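For this view, one protein chain was removed and the others were kept in their places.
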Amino acid sequence: MEHSNKSHLLDRDELVRSLVSGERRMHELPAVIAPEEAAAVRRQALSEMTGASLDHLGSYSLDARKASHRHCENFIGAAQVPVGIAGPIPVNGNYANGEFYLPLATTEAALIASVNRGCAALRRSGGATVFVEDVGMTRGPVFRTSGIIESRALVQWVEVNVTRFEELTASTSRYLRLREVSSTIMGATVFLRFRFACGDAMGMNMTTFAVDRIVREIIEPETGVACVAISGNYCVDKKPSALNFVLGRGKRIHAEVTIAADVLRKTLKTTAAVLAEVQYRKNLLGSIAAGAMGFNAHYANILAAFFIATGQDVAQVVEGSLGVTCVEARDNGAIYASVYLPDVPLAALGGGTGLETQREALALMGITPDGAEVGAAVMRLAELVGAAVLAGEVSLLAALSSNELASAHERLARGTTALTRNADFDCKKPR
Amino acid sequence: MEHSNKSHLLDRDELVRSLVSGERRMHELPAVIAPEEAAAVRRQALSEMTGASLDHLGSYSLDARKASHRHCENFIGAAQVPVGIAGPIPVNGNYANGEFYLPLATTEAALIASVNRGCAALRRSGGATVFVEDVGMTRGPVFRTSGIIESRALVQWVEVNVTRFEELTASTSRYLRLREVSSTIMGATVFLRFRFACGDAMGMNMTTFAVDRIVREIIEPETGVACVAISGNYCVDKKPSALNFVLGRGKRIHAEVTIAADVLRKTLKTTAAVLAEVQYRKNLLGSIAAGAMGFNAHYANILAAFFIATGQDVAQVVEGSLGVTCVEARDNGAIYASVYLPDVPLAALGGGTGLETQREALALMGITPDGAEVGAAVMRLAELVGAAVLAGEVSLLAALSSNELASAHERLARGTTALTRNADFDCKKPR
Amino acid sequence: MEHSNKSHLLDRDELVRSLVSGERRMHELPAVIAPEEAAAVRRQALSEMTGASLDHLGSYSLDARKASHRHCENFIGAAQVPVGIAGPIPVNGNYANGEFYLPLATTEAALIASVNRGCAALRRSGGATVFVEDVGMTRGPVFRTSGIIESRALVQWVEVNVTRFEELTASTSRYLRLREVSSTIMGATVFLRFRFACGDAMGMNMTTFAVDRIVREIIEPETGVACVAISGNYCVDKKPSALNFVLGRGKRIHAEVTIAADVLRKTLKTTAAVLAEVQYRKNLLGSIAAGAMGFNAHYANILAAFFIATGQDVAQVVEGSLGVTCVEARDNGAIYASVYLPDVPLAALGGGTGLETQREALALMGITPDGAEVGAAVMRLAELVGAAVLAGEVSLLAALSSNELASAHERLARGTTALTRNADFDCKKPR
Partner (left out) sequence: MEHSNKSHLLDRDELVRSLVSGERRMHELPAVIAPEEAAAVRRQALSEMTGASLDHLGSYSLDARKASHRHCENFIGAAQVPVGIAGPIPVNGNYANGEFYLPLATTEAALIASVNRGCAALRRSGGATVFVEDVGMTRGPVFRTSGIIESRALVQWVEVNVTRFEELTASTSRYLRLREVSSTIMGATVFLRFRFACGDAMGMNMTTFAVDRIVREIIEPETGVACVAISGNYCVDKKPSALNFVLGRGKRIHAEVTIAADVLRKTLKTTAAVLAEVQYRKNLLGSIAAGAMGFNAHYANILAAFFIATGQDVAQVVEGSLGVTCVEARDNGAIYASVYLPDVPLAALGGGTGLETQREALALMGITPDGAEVGAAVMRLAELVGAAVLAGEVSLLAALSSNELASAHERLARGTTALTRNADFDCKKPR
């Protein structure tokens, strides 16, 4: 209808004007206008205010309604992050078995090439052996007591009431199960750490909700002790921490491969002795010298790319990238390489995994929670993460051991060199 | 032309078939086919192999040629990450002065709402005062010597040759300047840490390149000492480390605000006493109890959203999110709040900042390296990061202090509740 | 008899000569000569070789036979460390109840004076409330496996065999009881952490012995997995570690006191506000800025003095001194202060506690294992440690808050000023 259409156009200009003038805030657009329209109004207002064109941000195919309601307030569009493919990567796991393609969202030249080369090495070495422990998601509220006697009493009271917490937990979600409550007392402060199995979800939100109910409905009313914060930095979420390094959080991932001398030489352009020395002086002594919590070459790179592509909570790369790589020389010039990631929160369901491109990336690896076995999809995902990190780690250590990191970056980052075309693609030319 | 068109179509099917059969690898597509076409071929092959639809990944507006050459090998398309707007945020800095809108790419419900509420509090409090120290980018190669005597000799030799390293550095880029070389000796291992000013770039690649040349052209040939790896985990890149926490890396960011009692009450729904207690028991004691390296509530959330939106290296959120929040009660019921981020690598130029949506996000904040003053654009960006983190931190601490984190998440994550529409939008309802 | 006496003298000169010439080593003195005589021979030889007089080292009253057999090979005498008394200190514990005098062996001027002043403050505040958790002594052997699959199998095998380890443990000592076995897998490496109750002993030796037998008699023969070292630095003994900070080791000690405004003013010459600020900016922010593992003012001082005086293993001050002090302002100008020491190995029996002066120091506090209740003596000792550390901590923080640390040290360390004689002795003058 012409009329409504016209009034609509008028409305839009008017809305833009009101945002530009400051009469309205971004979140104050009328609830009745469609999310994609609201996004357009916001973009137009921002363009007028700042002079910036925002057309690309407006070029998205995702469902604006879902994005703006579930993920992102004041929605204006989508950032596009390039996605490339590494693989196939051969995985011998309990949930993932076979060859998989890895979607990685990154802007860092050479990363995918590097992981890809690692995949080639794994293919020639019988694949990555992987197993994952489902430690579970944690929430760590903090309480204020009158002093150490009450602190001790609270901890003892909690210990005898765990069954009730388990029951309340089960009533909040059929996928959530309370596994353990541990504690630390510091004077008039008590920290509890609730640890949960969460099915295929990452679990941060459902555990927050459950702990909130346990605290508000049971602990506070019955003990009279006040909870100061539902998250007392004793979870610990999105911070590197010794607690999670020691006790684990989310998924605790182990992966390994043994690579023979000829694969080291042909595919990775290195030898066992050189690779083991890079591992020793860089990943062990270097991280010790720096007081680093990560004893690896670049777990964070692979995790960040994987997390963006698959809709994980990207801030959790902070804790997810903690871990220890081992490289040990074996007989006949082979090396044994392993990765250990004790603290990786992951989801196959919920959060950003429901977004369109992210869901496609997961589907590409066969990750689709199908209800057959609760938690199996996210365990499969975790095994793939372990294999991917192993591939990336072996490849970068090999590249460093060949002294070619800089030249590889140089070549690829400047865009002047096409990908090489030999059978074993990798990020380095023969010198 | 029909013919070539047809042959092209034939080619495409044939290429897809060769990928599916494994005859060809993803990176072995003929160099002559256009990047967007190569991406389509890869998507089609992957779909056939896995049954997954990848249409949304193929819905991008970015320049496939640039993306595939500079950022992402085996390019297949783009992940879309929802972007929302927080602000305006008032900033009193040396490079950023005035009000700014913050683009944040996130899938975590309530994050933008929370930052937005922090911005409202800042607007009513005279804005965020910010200053940034340009510590510089570092690279830390590791060397093997014959023992401590040669190790000491190497360090002494380096000290008297710094001028030559400076000159070589200057010859590699007019934006790069060597500032300092420091060292640690551990037996037969020597770590050097080169620290550089990098203009508006983040600098990891250009410093790798410069250090590689310094090592290959000067140090190795003249001393005979072998470099084991150009990056010896003594940089330290993308790992949480005490070294960077103490000495800084990238930008070292300071921001603060004093918030009066009525703003605390009306905008943040809290009081000075409660807020200070949450800070004390959570950010200080909680992080101590957990052996965490971050003494803050959620720097990682804001940084991850900011980094994705603006094309930063997302894996560097790991180190960027280290830092310490202070909240101190002041007279008349006010609080003083500050954030300290000692280790934030940032770019206004290069890397992912050149991608289309990311460039728009930067332009939205007026970040466009214009050559007028080298490094000014990235310093402006760093000041905005400081202000944004301050807003997010104050808001979440306030939310926790109101015991409503769980319910806010509940409401927003399930998409059942529209954004509230009152003047001071935030993630919590009046009780 | 003259003859034997003479031959003896000849022997002595001859023995000295053989040590000086290097014919004999210090430990090669004939087994038949008495330990005190062997010590004299060694001293004489050393004096001849170095020109140093060693008469004071030879002035000891301890039993040379016991010392040289049980504590100290190549025994030459005893170091004399001055012992002073602080107290009485009022303690409200489960094992220690009443007033106690604390023996402290130190060479650091002002330390005892400072603890003493803290005791005075405690006496005027109802005493120190203390409780101790008997976490237990740990040993952490390390194993080499063929890879992660065998690593996991080993851990699972251990879990189902714990009862057998308990039985073997019980057979080695009636005071030793195995409480828990935990583990970490890193690729082809497995760490087990055995945790034991040890009665009144510190337990390092008896647990090493038990773990050695468990490993040699059960784990290695039955699994075929090799133990690389009985102590795999996963215990962790005598190193500061996050593992022990989080999980505890030895005794986990909690102590607290609330001090009223007038006691703060008169005895400690400070106020709640100033004391709380010193705590905040020094013990919390300062230790954070330094990346320190201890969030306290000087636990190590009190522990070192206490450990030397009472015959503890002094090297364990390294882990014992980890911990967190809290100081919180309370109503009416009072403060609440607590100390938390998660990792304090302690003995009331065995090791250096059997030496003469050390046994006297323990007896002075009523610490004498009497068999009535196994473990009660060491728990009493632990409660006294907690109270002593609390007294020292409160006093030094107060001294710092009065800006007088330097002048107190100046006065006392130079020996020019006698102890003050007013009723509330302390290390500071009125201003």
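Read from first to last, the chains carry the letters A, B and C; within each, the first residue is number 1.
As a convention for this text, a residue touches a chain if its C-beta (ideal position, glycine included) is under 8 Å from a C-beta of that chain, and two chains touch if they have at least 3 such contacts.
Remember, predicted model here, so these are calculated numbers, not experimental data.
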item	value
Interface partners of the hidden chain - shown chains only, full complex considered	A, B, C
Among C:F75, C:Y95, C:Y175 or C:F194, residue touching the chain not depicted	C:F75
Listed residues B:C326, B:A348, B:A363 or B:V394, member touching the removed chain	B:C326
Omitted-chain contact residue, chosen from C:A309, C:V327 or C:A387	C:A309
For subunit B, residues in touch with the removed chain	129, 131, 147-149, 151-152, 184-189, 242-243, 245-247, 254-256, 258, 291, 324, 326, 328, 336-340
Residues of subunit A (touch criterion as defined above) contacting the omitted chain	242, 245-246, 284-285, 288-291, 295, 324, 326
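One rule holds in what follows: only the chains that are shown with their structure count from here on.
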item	value
Category of the chain touch graph - line, ring, star, complete, other	complete
Relative to subunit B, chain with the most remote C-alpha centre	C
For subunit A paired with subunit B, centre-to-centre distance based on mean C-alpha positions, whole Å	15
Cα-centroid distance, subunit B relative to subunit C, in whole angstrom	45
Contacts with 2+ other chains: residues of subunit C	242, 245-246, 291, 324, 326
